[in-house]
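The complex appears here minus one protein chain, its other protein chains still in place.
And then subunit A:
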Amino acid sequence: MTSTTSRPHVRISKAANRYFVFDIDDVMYLRRNHNICSVFVGTMPQAPQQSAFMGLPIELMAEEAQVLVEKEVAYVVDDSKYHPARIAAAGPQDRQYIDVVKGITSDAQRSMRETTETRKAMFAHKGASKKKERKDKKASDAQTSEDVTAAPSADTEAATSLFDTTPEPASATTKNPSVTREAAPEAWLATLTTSDSLLTPAPGQDEPLASVDVPASYPLYAHLQDKGYFMMPGLRFGCNYNVYPGDPLRFHSHFQATGFQWNEDITLLDLVTGGRLGTNVKKSFLIGGRVEGEEQRKDETEAALDVRAFSIEWAAM
């Protein structure tokens, strides 16, 4: 599984020691080319209790993030530091960001202006018809009591003029600075809902990348990943990883895998428990770890750790 060189690196956001991928293209790429499908964790903002069908982002296990970094197809950035750093940094990306903000701001201003105008027109129309109504009423009132006609008609005029499209309010704003801030389009500020533009280009050599804290079972993960297996979190079968021979949508998992250190004591009851559970759910219990000491292969590299794994099944006797 080689990566296409033309493709930009996958951006992994590290937030609160968790690793997220927000880009749907990246998610599809990882699933197709790097047998990583991971877990969708995004809820719908309007219905956060709906957890059956989650959406973006996906949350990667630390092992997955580390494997992708090792393969040089992804980079990990600490979101809380990366964003402010990008804004503060004076560089080409800074210029680009400001341009984007300006673009969005002017878009917002234009749409605000349009909305205001539509509303004004709407109120003007309403006001005019109201005025007509009031005039009719006034005429009938005048017949009954002539001494109160002046006051209500003046009120009506004042109320409707607030929504009139006459240039009068505009000229008033120029005199009053507090009103100017409300009405002048220049003062509208946009709050960005996305910071996409800050994220490109990918960080260079000088920008620090976030570290990935992998658990002790990482070598086993990397080994299985290298062999093309898909790994999902193993909680539901009491192990580190649920190992699928292909995409989990097409296959049942073959193994429940748990990583151990080469010289770590394994309680035999754990092996029995794992083997027994695995057999009950038609899986094999896989244990493994990185070979250490004299037995270790001499040609071991960071990318291909020397891992030895053993599969355990109940013998049915």
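Methods note: contacts are C-beta pairs under 8 Å (C-beta built on N, C-alpha and C of every residue); 3 or more make two chains touch, one makes a residue touch a chain; residues count from 1.
Quick note on the criterion: contacts and distances are computed from a predicted model.
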| item | value |
| --- | --- |
| Identity of the absent chain, which is to be given by its UniProt protein name, from "Alkyl transferase", "tRNA-splicing endonuclease subunit tsp-2", "Protein required for cyt b6 assembly" or "DNA replication complex GINS protein SLD5" | "tRNA-splicing endonuclease subunit tsp-2" |
| Residue in contact with the excluded chain [from A:Y19, A:Y82 or A:F255] | A:F255 |
| Positions on subunit A contacted by the hidden chain, ascending | 224, 227, 245, 254-255, 260-269, 271-272, 275, 278-279, 282-284, 286-289, 291-293, 295, 308-317 |
